[in-house]
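For this depiction, one protein chain was excluded, whereas all remaining protein chains were kept in their positions.
Then we have subunit A:
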């Protein structure tokens, strides 16, 4: 699942015109890495909510800037897991 989420994130970021050529699991979304601004992070969150039927609180969306691509992919996967167990 994590691989699928990671691939989705990279595709979404590419569509949003971010350069993902040097991105790996350790790249952060914020200024130290991809440098996605607040609206970009908000859009990414909406896309993930739409695709994977999860929901983020407003403060969670803000914390995204501190996370790495790997951390976020695993966090989304963990959130999906309980539902898919049914």
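The rule is simple: a residue touches a chain if its C-beta (ideal position, glycine included) is under 8 Å from a C-beta of that chain, and two chains touch if they have at least 3 such contacts; residues count from 1.
As a working rule, contacts and distances are computed from a predicted model.
K.L.:
Would you kindly match the missing chain to its UniProt protein name, picking from "3-oxoacyl-[acyl-carrier-protein] synthase II", "Nucleoside-binding protein", "Ferredoxin" or "sn-glycerol-3-phosphate transport system permease protein UgpA"?
P.N.:
Of "3-oxoacyl-[acyl-carrier-protein] synthase II", "Nucleoside-binding protein", "Ferredoxin" or "sn-glycerol-3-phosphate transport system permease protein UgpA", the absent chain's UniProt record names it "3-oxoacyl-[acyl-carrier-protein] synthase II".
K.L.:
For the chain not shown, which residue from A:32, A:46 or A:78 touches it across the whole complex?
P.N.:
Residue touching the chain left out of view: A:46.
K.L.:
If you put the missing chain back, which residues of subunit A would it touch?
P.N.:
Residues of subunit A in contact with the hidden chain: 16-19, 36-37, 39-40, 42-43, 46-47, 49-50.
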